[in-house]
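Just dropping this structure here.
In this view, the complex is presented without one of its protein chains, the others remaining in place.
Going in written order, the chains are labelled A, B, C, D and E, and every chain counts its residues from 1.
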Amino acid sequence: MKTFILDLIYIVSAFAFIVGIKMLGKPVSAKRGNLLAAAGMTAAIFGTIFLNESVMPTNYVWIFGALILGSAVGYVMAKKVQMTQMPQMVSFFNGMGGACAALISIVEFDHYIHHPGTGSVAHLVILLLGMIIGAVSFSGSMIAYGKLEEKIKDFRLPAQQVVNILVLLVIFGLIYAFSAGIVVNPLTIYIILGLAAAYGLLFVFPIGGADMPVVISLLNSFTGVATAFGGFLYDNKVMLFGGILVGSAGTLLTVVMCRAMNRSLANVLIGNFGGKAAASSGRAVTGTIKEISAADTAALMKYSKNVVIVPGYGLAVAQAQHVCHELELSLEAEGAQVKYAIHPVAGRMPGHMNVLLAESNVDYDKLLEMDDINPEFKTTDVVLVVGANDVVNPAAKNDPASPIYGMPILDVEDAANVIVMKRSMRAGYAGIENELFFNPKTRMLFGDAKKMMQELVNELKNA
Amino acid sequence: MKTFILDLIYIVSAFAFIVGIKMLGKPVSAKRGNLLAAAGMTAAIFGTIFLNESVMPTNYVWIFGALILGSAVGYVMAKKVQMTQMPQMVSFFNGMGGACAALISIVEFDHYIHHPGTGSVAHLVILLLGMIIGAVSFSGSMIAYGKLEEKIKDFRLPAQQVVNILVLLVIFGLIYAFSAGIVVNPLTIYIILGLAAAYGLLFVFPIGGADMPVVISLLNSFTGVATAFGGFLYDNKVMLFGGILVGSAGTLLTVVMCRAMNRSLANVLIGNFGGKAAASSGRAVTGTIKEISAADTAALMKYSKNVVIVPGYGLAVAQAQHVCHELELSLEAEGAQVKYAIHPVAGRMPGHMNVLLAESNVDYDKLLEMDDINPEFKTTDVVLVVGANDVVNPAAKNDPASPIYGMPILDVEDAANVIVMKRSMRAGYAGIENELFFNPKTRMLFGDAKKMMQELVNELKNA
Amino acid sequence: MIIGSVKETRESENRVALSPAVCKQFIKSGFQCVIESGAGAAAFFSDAAYLEAGASIAGSVSEVYAKSDVICKVNPPSLDEVPLFRSGSALISFAYHLTNRPLVESVNARKIALFSMDAMPRISRAQTMDALSSQANLAGYKAVIIGANESGKIFPMLMTAAGTITPAKVLIFGAGVAGLQAIGTAKRLGAVVEVTDIRPETKEEVESLGGKFISFDTGGSVKIEGGYVKEAGDDVLARQREILKKHLAAADVVITTALVPGKKAPQLINEEMVAIMKPGSVIVDMAVEQGGNCCFSEAGRTIVRNGVKIVGQTNLPSQLASNASESYAKNIYAFLTHLATKDGFKWDMNDEITAGTLICRDGNLLK
Amino acid sequence: MIIGSVKETRESENRVALSPAVCKQFIKSGFQCVIESGAGAAAFFSDAAYLEAGASIAGSVSEVYAKSDVICKVNPPSLDEVPLFRSGSALISFAYHLTNRPLVESVNARKIALFSMDAMPRISRAQTMDALSSQANLAGYKAVIIGANESGKIFPMLMTAAGTITPAKVLIFGAGVAGLQAIGTAKRLGAVVEVTDIRPETKEEVESLGGKFISFDTGGSVKIEGGYVKEAGDDVLARQREILKKHLAAADVVITTALVPGKKAPQLINEEMVAIMKPGSVIVDMAVEQGGNCCFSEAGRTIVRNGVKIVGQTNLPSQLASNASESYAKNIYAFLTHLATKDGFKWDMNDEITAGTLICRDGNLLK
Amino acid sequence: MESLFQFISENQLMIYLVILMIFLGVELIEKVPSVLHTPLMSGANAIHGVIIIGSIIIMGQADNTFATIFGFLAVVLGTLNVVGGFVVTDRMLDMFKKKK
Partner (left out) sequence: MESLFQFISENQLMIYLVILMIFLGVELIEKVPSVLHTPLMSGANAIHGVIIIGSIIIMGQADNTFATIFGFLAVVLGTLNVVGGFVVTDRMLDMFKKKK
């Protein structure tokens, strides 16, 4: 009877996970999706504790002790971490999951050793695979964590790829030898464990910091697979499905993330990844710039209250005035307030921006002169600079040697977020570098203004 | 061994169905999706014939005879049917599936009677359910077919709903009685069969012709469920999954179709459907008009080569000129050629349309005068009439009594498809009815021009 | 049938009733055309162009009159010209037969058939012949250009290094054909456009061009007939003037087109209202020939009152001679091919268009 | 420091160097303002408005000159006016010091410091003081309005019951400040705009306003310096004229703004080219004061050659007196507050702007 | 109650499968443009023709006239459903061929 109820609980939990993941895929429902998944998890945990026949009530004290300890530490860590450090936190927690999977395998193996003949070879292989994957996930995640915390630097062995493949071969060789009975010493599995952990290190070490999110996502799906193996081991459906779900969804997510960053998953898998990444992200000449995607920009704006658009000559070149107006309307439909900051010399003739924006029917009331808008930037959530450069160049205020020194500019830096949309890092009319692009608040959205604005409009509908 | 291979074939077929359905959901892949599903089906059929242990080679002649006969008839019917008669054809084929399900149940039941004790009660119930659903699907589909062929008229019993529910109750009562052993006469199941078929008739009879697609979709998912029961019966996975897939996808499709037509599924299920439908589709005063959705319009235009937009006063009222230009650009991005047909007196002042379209930057070369565009309509795939009325009213040519008689008009009727976008059936400036709206080639896209154009632009991205 | 056209004699009239392109069309349809030498010069249609189109050029007015079965003109002929017409011939032109009785009578006396373009019924199939519309349309555009040219301000908003220039405010009276075109043109130039009219349907029409409609309760005393204002009581006008004051005070350019057919134009801007207007602002009174919407307007003159320029230019279409003549000629073509075949008039008095426009014939005064 | 401004004496000059709004700003910054009575009248700034802004009104020119530490003017003073200036005072105005030597010398002789607005360096931080740009901008707009007003054709395309009116073709020479604004304005009105310039970067600029750029191989003999054409060889101009012929033949309105600083304007339309233009077309020559881009242009006059109207109006900004004065005054404000505090000039000769604009001081001729 | 639980427990995998299948069905259909509703319905209709497998089994096992006749009929009907369904769907989808 108990088992039946537990089975039912597991069914419900499994579908809570599925629905939860689905809901996590839409901004409006994401929060509720997360809660739903958490609720499913809670049900599964307590169901297991109280209804699983093999759980001995005598061990309750240990179980609850561990639960309370883990919950307290996990909660505090998760609550204290700063927004900017979220990714490493995810990596850390992922590593914990991987370690948990490895530990389970070890204990199970111990059981297997002490009760020979209780499991099939398939059983053993699955157990070992779960352990390896868990260990790789654990050590890899820890390195990823360290890298993002900037405690660990990039590091590359001379023939990294060859070494990686060798280690993998040795691991699989040992597994075969062990399960086929060629090697019998139980300690072998600790060697396998150690090699797996080492592989995790080797795998993640050479990869550049910028690519960590992809790696974390991949390790995340690894842990999912390890969990699925655990589910197979115990014939436990909720583990199985939860694991497979994360394994498949996580892998696809990794692919999608790679795609968004113009990489292929193949590169990740053979460890060749970091090298290329470093090369292609070296756009900035001085300082570092941060890129942003149209989708992220759209989401950022969607959830903003005050948006200011700063049009410049690039808007005119791209003839993006119509789609700019469209973006304005879309944002307003989302409840944001949109204004245009018109710099007196934006463009190439007096009133250039007025002519363009009037053409696309932008309301005159939305066009603010520099002096009127400058004080407002402080309360602006997002400034979208569209093909403007000199008119937002802080050198005009800071650098007496600059040819534009003394020209009043739009103080976009005062806003919470600055998105600069232009095609490249090329200079504007005055031919000078713009330190705004290197400002920590600034993110660059590279592309032709018309094309990117259109993408923003489209993404706004999805985000 | 044979069984194993067959199992594998079934797995492959089942996933061919899933992927096929998925591909059917996108215009670009739909055709390939259909072929994939068909391939899966072929594999399953021949796999069953040659690998199923219980199929006796002595019966091969019957089997192939039936297959050849069915294929020949089905192929010819499907190839000969006219485009406009496709829906009834689908209904017919669906009915065949339902009948097949019912027949299987009858034969199985016969088997059950002759070999008592071979199946459990659950087995019997499933068998009966499969039979009932198959029968309902069969008779319902035949009525739907007849209605669409206009061989059968709407028909309503006095207390239709009560009768329907009564019949259902009797059916379920009999099933209970039979499976619980209260009634034992095997002939009972023929009574049940008869009642089920009658229910199918009763269910579909009162529903108006316009709502048939929804009904067919529902009956389709019924047959899917019947198939799933068949799969349960034979523990045959491919039947089971194919059936469930069609059952679930079909039900959702029904809901989606209902939504697109502003109905609720509940209305369909309690048979109250037809009544309401008849009331709400009585928009036209004379003749019948056909509505179209934005999505369908978008798809139609997407796959068209020549599109002509006819702007009228409604475009101006809605201030839809900007989004109209956007639509034009989107269509051109899809490879269509877009022109504007400007009637000399469209709008309320000379040159009204020019002023508007120039505002939204439509290229002068795209604007064609009436005399230049009229000969071109013959080779136009889709004409989109946006808030124009009098200027496309054929009464100007046909009806000497009309106040606009003698005014030259745009001959949009010459085009292959005419979509009229306006808010209602209200008249234009001249205050007269427009028979164009009742033309068989015409479909009405009701709504504010700006809103609908925006939807078209959005749908064009999805379609 | 021979169609003739002569040089217009009205002062500063640049238009001509037939264009080379239209002559060509007529000739293709079997008609013949005779044009007075130099008739199209002011509209930049050379004699050579007419010749090329197949028309013949006549050296003198009288030659044209003598040859032609029908004379097409823009303006009504002067009384002196009437005797030059061949008796029994026909004349098509604006005639304003209600206010131009002496002319009508003298024409009738010579047994000339007179079709008045301004009497064209405003029905759908007559739209191609509707010269009032085609000319008013051009006039609406021109009024805005004149306003922009006379104003010391530019129309669009411009934010420049030398400060922001606010958009000009343009106030338009009357949203008929001319008023609507004026809205469109002023909007294009970047002005903020406000419009007043007393026909209720104009609100939507004004908004369909991006103008702001000044709504006020017109009450019951406005009578509309066939799309025209038939009568508007003094109380309505008084209320309207009151509402308009604050709009006038803010306006940079005012364009007035308000008319009530067959009546004197309503006086919508009185002395007091001009006084509250900004110095430097401009009024272009398009209703000036019907008495003007502004009390100070003088036909053909631009006067300054209280710093406000009041432009009373008449005959705006004439200033757009090329376009105006071409459009008028097309109206004539549509009209004449409706009235007649190449062999002569049909005199189909059951036809609404013929009946509506034929003022006199064969010595019978029909209107 | 007392800032003075007087009524401009140049013929048909409506602008004034200080506006009430700018006076108010000056006074807020601690300066004092003296304005000759009626100085702003032509730009519709009343004495009352100046008084309200805190300026004082002087009854006579001489009173202003006597009181002021710095005189702000639009046009350079006539030689007769120079003696009225207080010795040691300063003058800010357009001075065209290179072509106006007698004036510069007489000003210098009276030990007046002369700042010439047209010598303003075109650097980023001087943009707010750049009166050449602010005035050229308005002139570009005005030129189009004049062109539209003079033309017998309307600019936009209209499809009407009386036929389709094709859009006017506007051809613009020179895509500097005025040319660009002209493109924008003509486009707004619905014309099809073509543009020629010999600076390569103008192609993108023209297209950014929706104009069509007429490309041709300018070859090596065009020298560009600091964004200006320094020199264009005769071969280039000849080639350009050849290319332009077919565009001119199609044009309805031509607006010429082509200039080479410090040189006579390039002659881009010669007799032969006028001959191939359509009768009724219009040329607005904005370069007429520098000799004109068209061979027939006469400053201040409109002449007709071969049916082509050639408008040689000078001083277009003056016709937009309100906007032009306000912009000019804002330029002056930015300039003067840069040059001086309320207690006097800084005479910072290391400053590029001061050094660039100061023509003479204390009897020393600096330029 | 007990028996219900038992049933659930015994057919656990089946239940997972059915629910998953339903999920997947819903997920697959959700974003289908409405032009594809009819072809999709038609395609789905052809797919449930997999009922033919059942009829083939019956036909294959048939050892008496009753079963033979009914089995034969069932196979014919099923084939009609399958072949007709796929062919009709294919024809419907011809409209999505790009015309250029």
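One rule holds for everything that comes next: contacts are C-beta pairs under 8 Å (C-beta built on N, C-alpha and C of every residue); 3 or more make two chains touch, one makes a residue touch a chain.
A quick note: this is a predicted structure, and the numbers were derived from the prediction, not measured.
Give the labels of the shown chains that the missing chain contacts, considering the complete complex.
When the entire complex is considered, the left-out chain reaches A, B, E.
Among A:110, A:291 or A:332, which residue is in contact with the omitted chain in the full complex?
Spelled out, the listed residue whose C-beta touches the missing chain is A:110.
May I ask which residue of A:168, A:198 or A:244 touches the chain that does not appear here?
Going through A:168, A:198 or A:244 one by one, A:244 is the residue touching the chain not shown.
Have a look at A:11, A:196 or A:253 and name the one touching the chain we're not showing.
The missing chain is touched by A:253.
Please identify which residue in A:49, A:183 or A:425 touches the non-displayed chain.
That would be A:49, which touches the missing chain.
Go through subunit B and note every residue touching the omitted chain.
Given the touch definition above, subunit B has residues 1, 3-5, 7-8, 11, 14-15, 18, 22, 237, 241 touching the missing chain.
At which residues does subunit E meet the chain that is not included here?
Contact residues on subunit E toward the absent chain are 13-14, 16-17, 20-21, 23-24, 27-28, 31.
Tell me which stretches of subunit A touch the chain missing from the display.
Looking at subunit A, the ones touching the missing chain are residues 13, 17-18, 20-22, 24-28, 30-31, 33-35, 37-38, 41, 44-45, 48-49, 52, 54-56, 59, 62-63, 65-67, 69-71, 73-75, 77-79, 81, 83, 86-87, 89-90, 92-94, 96-97, 99-101, 103-104, 106-108, 110-111, 213, 216-217, 220-221, 223-224, 226-227, 230-231, 233-234, 236, 238-253, 256-257, 260, 293, 295-296, 298-300, 303-305, 335, 381, 459, 462-463.
FYI, only the chains that are shown with their structure count from here on.
In the touch network of chains, how many steps separate subunit C from subunit E on the shortest route?
The least step count works out to 2.
Chains in contact with subunit A and with subunit B: which ones?
C, D, E
Can you check which chain pair, B-C or B-D, has more C-beta pairs in contact?
Comparing B-C with B-D, the pair joined by more C-beta contacts is B-C.
Average the CA atoms of each chain to get its centre, and name the chain whose centre is farthest from that of subunit C.
E
Could you please state the distance in Å, as a whole number, between where the Cα atoms of subunit A are centred and where those of subunit C are centred?
69
Would you mind pulling out the distance in Å between where the CA atoms of subunit B average out and where those of subunit E do?
Once rounded, the distance between the two centres reads 17 Å.
At what distance in angstrom does the C-alpha mean of subunit E lie from that of subunit D?
80
Two or more other chains in contact with one residue: find those residues in subunit A.
344-345, 350-351, 355, 358-359, 361
Counting only residues that touch at least two other chains, what does the list for subunit C look like?
127-128, 133-134, 137, 156, 158, 160-163, 165, 188, 190, 210
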